[in-house]
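My structure is below; once you've seen it, I'll send some questions.
What you see is the complex with one protein chain gone and the rest in place.
Our next item is chain A:
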Amino acid sequence: MLLLDREGAKADVWTRVETLDLTADNVIVALAQLRDALAARRPGQHIGAAIDNTERAAALEPFFRELALIVIAFPTGYNGRGLSIARQLRERGFVGALRASGPLVSDQFPHALACGFDEIELPDDSAKRQPVEQWLDAAQRISVTYQRGYSYGAVTNILEQRRAARLAGVGNNV
């Protein structure tokens, strides 16, 4: 597995558990165990939740303040359901880390970032073919976007730019 964010590859400090084993400092549990895990949490310990893309943001909403990480599974690269889940989580106020996990391609990195993801967890087969440089390149390849409310990093929002030009009194072609 390769973990990466907008800065590049990063170490994974999280431990994913199948059973309710809370020995590690940062533990990712399945949604079904989340309530128990949060109840048993030690002071200073961080809990994350992993969900399939059939789950909905509403199921996690009660736990937003206690959750440090949400991992959303992408079963395939071309299944974009997780993008809408991420967007909903952000719109509903989740401020912890968001991780997309699955065989994405680097061209999807900007989509994930725009929808609120912070990091990508990539299976070895994908990571081996698509080195980190390709992901960093992909993140800044299209420097402008039309969709308001989806900007990230250095990406310029076109509608905001046009509005700023109007306010500054610069006629914009018309």
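Rule of thumb we're sticking to: a residue touches a chain if its C-beta (ideal position, glycine included) is under 8 Å from a C-beta of that chain, and two chains touch if they have at least 3 such contacts; residues count from 1.
Quick note on the criterion: contacts and distances are computed from a predicted model.
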| item | value |
| --- | --- |
| Candidate names "siroheme decarboxylase", "Putrescine-binding periplasmic protein", "Nitrite/sulfite reductase" or "High-affinity zinc uptake system membrane protein ZnuB"; UniProt protein name, chain not shown | "Nitrite/sulfite reductase" |
| Sole contact to the chain not displayed, among A:M1, A:A32, A:A59 or A:I142 | A:I142 |
| Hidden-chain contact residue, picked from the options A:K10, A:R35 or A:R129 | A:R129 |
| Residues from chain A at the interface with the omitted partner, ascending | 56, 77-81, 83-85, 87-88, 91-92, 105-108, 110-115, 129-131, 134, 137, 141-150, 156, 158-159, 161-163, 166, 172-174 |
